[in-house]
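Let me begin by handing over the structure; questions about it come next.
Right after this comes chain A.
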Amino acid sequence: ACTGPAPDDANVEWELTTTTDAPSGDIDSYSWVSYAEPFSLDYAYAFDYSDNQVLANVCESLLRLNPDYTLSPGLAESFEHPTPETWVYTIRDGVTFHDGTALTAADVVASMNRHLDPAVGSSWYSVYQNVVSIEQTGEREVTVTEAIPDSQFNLAMGGSAGVVESAATLEAAGADYGNSTGGVNCTGPFSLEEWKSGESITLARYADYWDDSLRAKSGEVEFLFMNDATARVNALKSGEVDGGWMIPYDAIGQLETSGVGDLHFGLSTAVSSLIVSNLDGPLGDPRVRTALLMALDRQGIVDAAAKGYGDVTNVLTTESVWVGASDTALESAFGQLTEYPYDLEEAKRLVEEAGAVGEEITYATAPISSDFGIIAQATAAAAESIGLKATIETVTPNAYTALFADPSAREGIDLFYTVWYLSSPDPLEMYSVLRTGEFSNYGGWSDPDFDRIVNEAIAIEDPAARSEKTAEAQRIANEQLPWLPLFTSPTTVFVGERITGVAPSIAFLYYPWAATVGAR
Partner candidate 1 sequence: MTATPTLAVEVLRAPRVRRANTTFVVSMAVVGVMTLAAILAPFVAPYPPEQVDLGAVHAAPSAAHWLGTDALGRDLLSRLIYGARTALLGPLLVVVSSTVLGILLGLVAGWRGGWLDAVLARIFDVVFAFPSLLIAIMAVALFGKGLVAPVIAMSIAYAPFVARLTRSLVAAERSRPYVAAYRVQGFGAPWIAFRRVLPNVTPIVGAQSTLNFGYVLAELAALSFLGLGVQAPTADWGAMINEAQAGLIGGYFLPALVPALAVVVAVVAVNVIGEELSDRIGGEIPA
Partner candidate 2 sequence: MTLLDIDRLTLDLPHGTRLLDGISLSVAAGETVGLVGESGSGKSLTARSVLGLLPDRAATGGSVRLQGLEVLGAAQRDLLELRRRSAAMVFQDPRAGINPSRTIGDHLTEAMRLGERRPTAEARSRAVELLGAVRMPRAAEHLGQHPHELSGGMLQRIMIAGALMGSPPLLICDEPTTALDVTTQAEIIAVLAEQRATRGMGMLFITHDLNLAASFCDRIVVMQGGRILEQGAANAVLGDPRHPYTRRLVAATPTIELGEPAGAGPAGPGPAAESEPMLVADSLSKTYHPKGRSPVRAVAEASLTIPRGGSLGVVGESGSGKSTLARMIVGLEQPDSGGIRVDGRDRRALARSRSDRLAHARSVQMVFQDPYLSLDPRIPAGRAIEDALRLHRRLSARDARDAVVDLLDRVGLEERHAQARPRTLSGGQRQRVAIARALAVEPDLLVLDEATSALDVSVQAQVLDLVGRVRQERGLTVLFISHDLAVVRRVCDETVVMRQGEIVERGPTARLLRSPAHEYTRLLLASVPRPRPRTSPEQIGAV
């Protein structure tokens, strides 16, 4: 019979780990599987799991984002904040690019200035939106001047926005920089060895790497790209590849018991939520938003879409990004929230009260992964169950991407799903997005109090003090539901029998995680 294992309606168990066993020694090479090939390794376009998980090992930023989401010095051995508008970075000495040339302040200036160049069209432009100038102000000193105080700029220097590339290489490669022909020339523990288009990227240990603590424990890492989830899991199960991030939920149970390696759960900053993109429709009424969230059997969704590997949440951030927050802030941010329990009766009542019965909402989705489909259909079913009419509009993954970029693409769309992760260790990254008029405030939600609180917070230098303000913002969002939070789920990583040493954390997007992996 072809019935498969019994449905996991019992809550599955998992445990977050921060690190895996230390490697017993070096290993010649190992392979790693990813769901997609990077389009480019140009840091200016590295904005996705597929490119960042490779790039993080090759190119380094001014600051380093650690697996616990703290920031520590990177290519800048220190930074100063002499005035609210300026950031001064002291560039580390003795660092060389993979071609052997030395890192200079000029390289830093050239790399950062690319984000401001319209011809480049950097994906990280928003980090630089307040930047007025980036200048070399000393032999090893670079000064960034901003138009207004911005605590977030420096926090972003641990990500791709802070990557430093050799100015000479940028010049030489021109338009081909970062693609499989032009390649990259950075300072990370690995250098780009080979790029077999569509199939694999091989990284090789960079022998002259400056930081001995992160010297690569393997001679080579081969990244293999497999779009097909089944193919990926099959490759892991058969031992054809040694590991991979972001295991499909459907396969977690199998891989845990497969005996060919270990599955680890780690820190995540991502929250799965529904973006309300049209406040002129029925969802403009907070009661209807509340009703919809209450009509969603979120635990059921976690079980169906994430196979139980997740927790229902009522806010849009995870505790992991509240680095440096005060205890009071944490208590206020997570302790006294409005819960939205599954309650159809109450939900129906709210919809009736709002007079929204029979109104229509349109939900956009795309065939990206199975959870997209499941959540789409569960949401539509929930909306129907409280008297709304729901239509699902399926678009291409590309058109789906356009929902996030192009207001005209969102016309007629009320709701869509996102897994929103934060790249810097500060919840403000999330809430600054929801201010009135912000590009990513897709529904045009507006709350003057919220705007004021967030703006105040951004200007605050001290993380603890800032976190208290941010907690206030989080509470407003929790009540107003500009987006409907669904659940958080952990970062997953699978390591095969041959290797160990990876730190399970979503920081794999920016931290040279592959360097710590060695023989088991």
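The rule we apply is simple: a contact is a pair of C-beta atoms (placed from the backbone, for glycine too) under 8 Å apart; a residue touches a chain by one contact, two chains touch by 3 or more; residues count from 1.
The candidate set was assembled so that all candidates are chains of the complex that A comes from, given by their letters.
Here the structure is a predicted model, which means the values were calculated and not measured.
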All of 1 or 2 sit in the complex with chain A; the one touching it is 1
Which residues of chain A touch candidate 1 in their complex?
-> 1-7, 9, 229-230, 233, 248, 250-251, 253-254, 297, 300-301, 303-304, 307, 365, 367, 369-370, 373-374, 376-378, 380-381, 392, 394-396
